[in-house]
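One protein chain is absent from this view; the other protein chains keep their places.
Labels run A and B following the written order; every chain starts at residue 1.
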Amino acid sequence: MDEIKAGLSEIDCDVLVIGGGTAGPMAAYKAKMKNPDAKVVLLEKANVKRSGAISMGMDGLNNAVIPGHSTPEQYTKEITIANDGIVDQAAVLKYAQNCFEIIQELDKFGIRFQKDENGDYDVKKVHHMGTYVLPMPNGETVKKALYRQLRRARILISNRFMATRLITGKSGRIAGAVAVNTRSGEFLVVRAKTVIMSMGAAGRLGLPTSGYLFGTYENPANSGEGYAMAYHAGAKLANLECFQINPLIKDYNGPACAYVAGPFGGYTANAKGERFIECDYWSGQMMQEFYKELQSGNGPVFLRLNHLHKETAEHIEQILHTVERPSRGRFHEARGTHYAETMIEMHISEIGFCSGHSASGVFVDEFARTTVPGLYAAGDMASVPHNYMLGAFTNGAIAGEHAIDFAAEVDFEEFDRTDVAREQERVLAPTRREDGIPPNQIEYKVRRLVNDYLQPPKVTRKYELAQARFAEVREDLENAMVVRDSHELMRAMEVASILDCADMAACASLYRTESRWGLYHWRTDFPERNDADWKCHVLLSKQADGSMGCEKRAVQPYIVPISDDEKDAYYKQRITAEA
Amino acid sequence: MPLANTSTAVPVVVDEGKCIADKGCTVCVDVCPLDVLRISELTGKAYMKFDECWYCMPCEADCPTGAVTVNIPYLLK
Partner (left out) sequence: MTFEPFEAFTDVEDLADKLHDADASVRRVAVMELADTADPAAVALIGSALKDESAEVRLQAAIALGEFDGRETAEMLVIGLVDADPRVARAAADSLAELKDPAAADPIFPLIGHADPRVRSGALRGVKELRRPEALAYALRALEDQDPQVRVEALGVIGYLKAEETLPALIACARDPMAEVRRTAVGALAFSRSNHAAEALIRALADADWSVRETGAEMLGKGRYARGAAPLLAAINDADWQVRVKIVRSLGQLKVVEAVPQIAAALGDEISNLRKEAAAALGEIAHASARPYLERYVDDGDPDVRKNVRWALSRIE
């Protein structure tokens, strides 16, 4: 079992989608629907049936722009403010305009959204600005419903293939990808006219406080290959210094879901049982307040439901324990914790990259195009900020529809065969050693260093030390890592991505010499926000000499203007008057 | 550096009396996003081979015979 076999196959397709979690299935489906004659391949490291962040469903849409409850313009404004102005609005607006149609389509697929007794979407108001929360209390079958659609559309699904590198051609255009079977170590070379990446967040970057490598907030299969592959293919990555850090249930390390509890009257409280969060939107600012409360004498922080009716608290409990992270219930049960009786201790997550929750992603425009021709990205790994699940679906759809048209106009890009041979050699190198360091130890070390040095508040000297330590680990990874079977080979490739992401996190953070996005990019040496010099994107990419480098890129002029007092209102933690 | 084997308690338990892997079922192995379950060549039943679990539960939810129980990994319990 799991022994490494030699083997290499090659296939061709019009559109290759890498990552079959949330954005990926939608991209593949939309591409195939638009051109049923085209060959669309969906490549997935795990199994599309239950892969990705939404493996067991989600308890709600956080950012549904539904007519009658909010408008695309209003949403665009709020995201712009919540992301401290660093937003190319075209992509956000396009999402907001398209997402309602996607909700209706998902509904037809059999994905269950909460409806009132008259069958209308039961949208919940969370704060004054707009109303964006649509619960999905029975949403645990999301992936099954998606899988069913993919099979009906006869999309070619390659499960248990892990992509390791993209292939680009001589002109710089995308030519395909190399993948490895996680159960046999066999290689698959996919020649493709276009490639859509949807490999999720870089969720295995920081180490959870439990020390358990796989006890991450994100699905740990999302180990950052998307970011690493984009980087090595020459694509630009945006605002990686805007880390993802989420509130969660301590030790369990899964979401506490104040979003679910909010409409019922639950909230995040300090040890006194009182609210302390001023900020209206899930953002770095909010996490900053969370962090400060944790550190202060008022901490720790709790999810509070014990002031509610027992029935209400139990109803929330029931939702939280059946969808999304259903083992939450088991965790509390073992400790004898009941939501109706005690407040639930919360904490903050390890760091990661994720545009779904923050803004760190491969740079894309409003058509999901990266800076590499023919290469697209959607979902948590693409740079459209605060996008969450519905953003992954919607932008996946946009990517699929654009890519299939692009594929119709181009031929396969020629590439250098030695690139494939070199990649095979890189992947297999650890299998050729008799002894050395196993991937799990290298991974533990990298992620421990990430916690020690990269976790905000960000200190320049600590970041420089981190870079030196990462370089040492890289030596070990390249020269001493040893792998005994194909499963471990997958972990070895993952740790290489994790290390690449750690380096990117350090490099991007050091470049932006200001503080922004609250806790996400809080630099103690540059504590102030500096709009004069830094109201811009930071794009990281591989330089001509092979080194890692950053550049500034101007934010596109706003399509939905925001007046000064609206911005002001947000920073002073007050609500705008015109909501 | 030479390698050692260190033991570890894994969170997922399979009731071998219920498991029908020997009749061709591979559901839990198929759906696991971390690919940590296998069918034992010895017993013909499913088991957790690698201690790399996200305690996400598709294995338990999709098992046709109710043979799988997901516990919380000890380190974070």
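As a convention for this text, contacts are C-beta pairs under 8 Å (C-beta built on N, C-alpha and C of every residue); 3 or more make two chains touch, one makes a residue touch a chain.
Only a predicted model underlies this, so the values are computations on that prediction, with no experimental measurement involved.
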item	value
Contacting the left-out chain in the complete assembly, out of A:29, A:231, A:267 or A:339	A:267
Residue, one of A:27, A:230 or A:277, that touches the chain absent here	A:277
Hidden partner chain, residues of chain A it touches	6-9, 11, 41, 108, 110, 116-119, 128, 141, 144, 148, 151-152, 154, 156-159, 161, 181, 186, 188, 265, 267, 274-278, 280, 307-309, 311-312, 573-577, 579
Contacts of chain B with the absent chain, listed as residue ranges	20, 23-25, 27, 64-65
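Throughout what follows, only the chains that are shown with their structure count from here on.
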item	value
Gap in Å, rounded to a whole number, between the CA centres of chain B and chain A	27
Residue ranges of chain A in contact with chain B within the complex	1-2, 46-47, 49-52, 55-56, 140, 159-160, 182-183, 208, 210-216, 219-221, 251-253, 325-327, 330-331, 334, 435-438, 480, 482, 487, 490-491
Partner chain A, residues of chain B touching it in the complex	1-3, 30-35, 38, 41, 49-50, 52-58, 61-62, 70-73, 75-77
